[in-house]
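Structure, as structure tokens:
One protein chain omitted, others in place.
Labels run A, B, C, D, E, F and G following the written order; every chain starts at residue 1.
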Amino acid sequence: MARVEGYVEIDTERCKGCGLCINACPTKVLEFDMGTFNSKGYHPARYKGTGCIACGFCYMMCPDVCITVYRSVPATVGK
Amino acid sequence: MARVEGYVEIDTERCKGCGLCINACPTKVLEFDMGTFNSKGYHPARYKGTGCIACGFCYMMCPDVCITVYRSVPATVGK
Amino acid sequence: MMAYHGIVIAGFGGQGVMLIGQLIATAAMLEGKHSTWFPSYGPEMRGGTANCTVVVDEKPIASPVVETPTEVVAMNYPSMMKFGKVLKSGGYLFINSSMIHETLDRKDIKLISIPVNDIADRIGNLKVANVVMLGAFLELTKTVEFKSVEEALREKLTGRKSALLDYNLRALEEGAKYVRKSMSTVG
Amino acid sequence: MMAYHGIVIAGFGGQGVMLIGQLIATAAMLEGKHSTWFPSYGPEMRGGTANCTVVVDEKPIASPVVETPTEVVAMNYPSMMKFGKVLKSGGYLFINSSMIHETLDRKDIKLISIPVNDIADRIGNLKVANVVMLGAFLELTKTVEFKSVEEALREKLTGRKSALLDYNLRALEEGAKYVRKSMSTVG
Amino acid sequence: MEKAIFNPPKSLSKREFTYCPGCHHGIVHRLIAEVIDELGIREKTVIIAPVGCSVFAYEFFELDGTVAPHGRALAVATGMKRARPDLVVFTYQGDGDLAAIGTAETIHAANRGEKLTTIFINNAVYGMTGGQMAPTTLIGQKTTTTPYGRNHEKDGYPIHISEILSTMNGVAYLERVTVDTPQNVRSAKKAIKKAFLAQIKGLGFGLVEVLSACPTNWGMNPVEAMTWLREHMAKEFPPKLFVDKVGDG
Amino acid sequence: MEKAIFNPPKSLSKREFTYCPGCHHGIVHRLIAEVIDELGIREKTVIIAPVGCSVFAYEFFELDGTVAPHGRALAVATGMKRARPDLVVFTYQGDGDLAAIGTAETIHAANRGEKLTTIFINNAVYGMTGGQMAPTTLIGQKTTTTPYGRNHEKDGYPIHISEILSTMNGVAYLERVTVDTPQNVRSAKKAIKKAFLAQIKGLGFGLVEVLSACPTNWGMNPVEAMTWLREHMAKEFPPKLFVDKVGDG
Amino acid sequence: MTKKIMMKGNEAIAEAAIRAGCRLYFGYPITPQSEIAEYMARRLPEVGGTFLQTESEVATVNMVYGAACTGRRVMTSTSSPGFSLMQEGISYIAGAELPCVFVNVVRGGPGLGDIQPAQGDYFQATKGGGHGDYRVIVLGPSTVQEAVDLMGLAFDLADKYRNPVLVLADGLIGQMMEPVELPEMRDLSNLPDHSSWALVGAKGRKPHKVTSFNIDPHELEKMNKRYQAKYREIEKNEKRWENYRVEDLEYLLVGYGTSGRILKSVADMARGDGIKVGVFRPITLWPYPYEALAEVAEKARFVLTVEMSSGQMVEDVKLALEGRVPVYFYGRMAGVVPTPEEIYRHFVKLLEEG
Partner (left out) sequence: MTKKIMMKGNEAIAEAAIRAGCRLYFGYPITPQSEIAEYMARRLPEVGGTFLQTESEVATVNMVYGAACTGRRVMTSTSSPGFSLMQEGISYIAGAELPCVFVNVVRGGPGLGDIQPAQGDYFQATKGGGHGDYRVIVLGPSTVQEAVDLMGLAFDLADKYRNPVLVLADGLIGQMMEPVELPEMRDLSNLPDHSSWALVGAKGRKPHKVTSFNIDPHELEKMNKRYQAKYREIEKNEKRWENYRVEDLEYLLVGYGTSGRILKSVADMARGDGIKVGVFRPITLWPYPYEALAEVAEKARFVLTVEMSSGQMVEDVKLALEGRVPVYFYGRMAGVVPTPEEIYRHFVKLLEEG
């Protein structure tokens, strides 16, 4: 069966850099954005850009409701 | 075996006429003294005078600690 | 009759002193008078001493408490000793002579002894001893009228309790009768 | 140097603003001066904004609160905006330029920008960024002497923490050095 | 020669009880005093009385004593015992006191395993204040605040304090007893003794729940009340040994 | 075409949480909001926030709400529900709030079988006030008021609220859960839904105890805290379904 | 005119509350006011209301908080120790601006004290027994009839100002029987509308939040200023008192509640002896009728304040008079009710002493 393709949007201003999403992601496609501080002073989480399977684990573990997970309809329609 | 002989003393001023001793006495040798009121306005309990076996039931059930139970040394020494 | 009555009614809990106080106060109200009733209990949970203060007046009652009662009803010995002392000079002291065998050493009051338990026993219901006392009380003090107390009794004794009404009415009457008969003995 | 200092030190929780305030107050005490330190926290449980007020004076301090601080240390942008505004005219505003990229639009104050995070990073311990700031602060305001702060640090960092002493002493010095070098740029 | 074989214990004071005729409070007082006499601890025992019909209990014993605010006897006892661990401290509490307003103090003293003893008088009613519903009032039971009978939808269920406490590590002795017959009085006394021993031996918290009659507020004579206790209360609250870390001897 | 398959529930307000990074309070808030969305009860649901780190919870939901005095959320909720039985009322409470100062209110609301739902955040510590011992603090755990580790002789034992409540007739749903993995988050959500259903169906009191991490006061990073929760807290407080009168479907 | 009936104060208070539209009662028994709860337990189910006996007074006050959040009329009653336990909750209720009614039937204190009538809780009632700057409207009835009337007023004021109202009675008012006339039943559909703030589900509107909390002191100060403005408004509108035989007074007696009523007997006695004595009886204890008192007291040679306490309201009397008239005090404590005679004796002694 074809692997589901997905992607996530992270509200980086809301993010507190706790890392629970990164820890939970089975495909390891999330990371800290070490290059920026948000206005609260945290390094927010960021999607590496590919490899998300839209499992929702990151959403489920995020204590600050920063993450929206999308399921893309396979390939046909562009991002 | 000879039946134990006993007798009871009742502090009639303390008595509230609840009847629990009378109810508990296995030999039915206690009764209300209907002829008098104590200063609290109750008919106190009274020992009929004979038949007590010094079982202590009346003492045990009396909520107002009015009763002292004596065991007489059989017959020899008078009351 | 005087307009103001400050009455203390006292006895053991269970002797019905509260009830007769309430009957007087209610009867007064029915007559368009002002009245107050106020209870007081001793330290015992139940069965201890209890008393109530009833004030009846033609005008609004400022103080429901009474320092020197105009009448005292004592259903037992401790009550007589306690409240007999503060009774106003010239006032009535009603005592339950079924239970009080001593008398109070005061010459300036009117002492009325009524064997209310015995009378009630004769009526057939020991519980109305208090109402016997009330009958005696009313007969002498005229605080309120008998018919007002009867009305108050009728209002109180409804439903299952209505069976008791007759006993109470008899008691009222017997109490009154007793003092009428023994009037001559009153100092 | 003036005798009275009313200093506000502000930043995120975790940036160590409370500690440097305490170090100033303690150093002042060691010099026989009077001092007070008072903290204030934002609504967040942790990691929110926090600030403290330090007063140093030659005479007993009546008010530990300060309406118009003589010096403000702002470790982040919101702190600069909030406390920069109330800084006394002619006062010092120290800002952490590692995190604050804007400046405050006031001409009547002395604005000192120090990239304390970067300096601390260079020293090898990001946690001493606050002490870098303290070094800069002392170098310019002379509120207390360096050696008193060193003494305060030595008292604070005992046991397991004594390993950190060197980092802190370096940080103090680097902060001071940085402003000495950039002195010429101060308006 | 004659011998008084049953007579008032020394640890009781001479004051007459203020309880109603036939009230079980008096029986339990006597048992406590006997136990204190037998353990020889009168001179180091302190009683904490509750607010309830037994509010005067601190006067009824020949012991140092005080009366706690309603429901707080176990907090007062905790403070006292922590201040003077050498004392034997016990509380005497009704169901309103211990299981309604004092719930938190009861649960936490027990859960902490305070070295204290509690005699808990469960009479399914608020005696002192004139017969209102207690937390232990039975379903269907009429009281002045459940004039139509206790209804679990409106008034909730009877609370089972001993069952609750039985889940706790801190409890060293816990038993529910009755004093409705001479035999049961004897067992109740044994339980009370063990609840004191749990404290004296430093094992933890000891509590004896005594199902007790309140003839006055139940509207029964003392003998009827005994029967009602047996036939109704003991059904809802079965006498039982819940915890015994004291053992025998 | 793309579809947001996981996105913030409507019953949450837009306000950012004031919790520390990695604090589980936020996860549980989201679950509650999802459940309210799914049950379609947002417009008749009222939240009672506690005093504790979640004191702002009444601002975090798009619901009518209030904050109760510390420990009294279930009394406030009882008053509200009795006044308006048509509302869905829930409390959200910490371990200090629900199991220390609020013990009596908790026990009696549950025992009465109030038609209420409670989400109980057990994080073994007083978060808001800076990490003091909670009634649920583990033996040996260091907190600011047990600087030498909790010692049962001095500080008592951890209290097991769910075990206590499980003895009560009034309880219709009772489960202890964790939110330490996506799978457990999913189960926790189911439990929360059932605790609401217990209320909605009029069955009685529903409570879900959520073992939660307090990284800040535990002195760990959020990921370490998860592990500690699993390895220590869940040993003392095993996740378990205690009471389910709701059934399936 | 409705018929007069003989009623115990406590029961009259309960019935008056029901007639004022109260359908929610939460309470924990305590002498000398348990008859209020008992009456409610019997009567509320008859009118579709809800009675709940709570586990404690702490629970009670918070249940009242919760019920008041819905905007429905709710009350509780207690006596001194129980009222002390409610102080935290009352502070919250005042801060959250919730309308509700408390009755404290005061007994002898401090501590467990006794169960007799007293007035030792005046400070607690009027100056705020709880923490923070808040006010409770306090009404002090002196007869059973007035207790009935003030219960209705209490609910109306609570609703009007979204503020807790306390009826401060004493054991005598609670326990005594007097003839009363009861008001008609209020039409429930006609009670004040609280839909703009009540918590009843955020249906088709923004959520309502009820709170006494704000972490930002400047925001919290704004809330406090709102409360204070309301309190000034109440002070302006709601002061109530009774003057008795004050027209030509030379001496003034001041008392509230039971002692206030007893003072009328004292005034009558004095006037019987030709001494012109009047009585000022505050009915609202907060807001205190300072100006009205000052006005009648100006003419007095001295003022004698009588309380069933060690002297609490007397501070308000002094605040009203600011030293312009000598203020004396006579009190009985701990449940002892002074008789008119003893007060009069004390008054005469003061007269004679100069």
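Quick notes
Heads up, the rule we're going with is that contacts are C-beta pairs under 8 Å (C-beta built on N, C-alpha and C of every residue); 3 or more make two chains touch, one makes a residue touch a chain.
Note that the structure is predicted; figures quoted are calculated from it, not measured.
Summary of contacts with the chain left out: across G:Gly49, G:Gly108 or G:Gly152, the touching residue is G:Gly108. Across F:Pro135, F:Gly206 or F:Pro222, the residue that sits in touch with the chain not pictured is F:Pro135. If you put the hidden chain back, the residue from G:Glu181, G:Asp216 or G:Glu291 that touches it is G:Asp216. Screening E:Glu62, E:Asp97, E:Glu175 or E:Glu209 for touch with the missing chain picks out E:Glu62. Even with one chain removed from view, subunit E keeps its contact list with that chain: residues 13, 42-46, 48, 55, 58-59, 61-69, 72, 75-84, 87, 104-105, 108. With the whole complex as reference, residues 51, 55, 67, 69-71, 96, 100-101, 103, 126, 128-130, 132-133, 135, 144-148, 154-155 of subunit F touch the missing chain. Contact between subunit D and the absent chain runs through residues 22, 25-26, 29, 34-40, 61-68.
As a working rule, only the chains that are shown with their structure count from here on.
Path length between subunit A and subunit B in the chain contact graph, taken as the least number of steps between touching chains: 3. Separation of subunit A from subunit D in touch steps, taking the shortest path, is 1.
For chain pairs C-E and E-G, the one joined by more C-beta pairs in contact is E-G. Subunit D has its Cα centroid 86 Å from the Cα centroid of subunit C.
Put simply, the C-alpha centre of subunit E and that of subunit F have 35 angstrom between them.
Across the assembly, subunit C contributes 47 as residues in contact with two or more other chains.
The set of subunit B residues that touch two or more partner chains comprises 16, 42.
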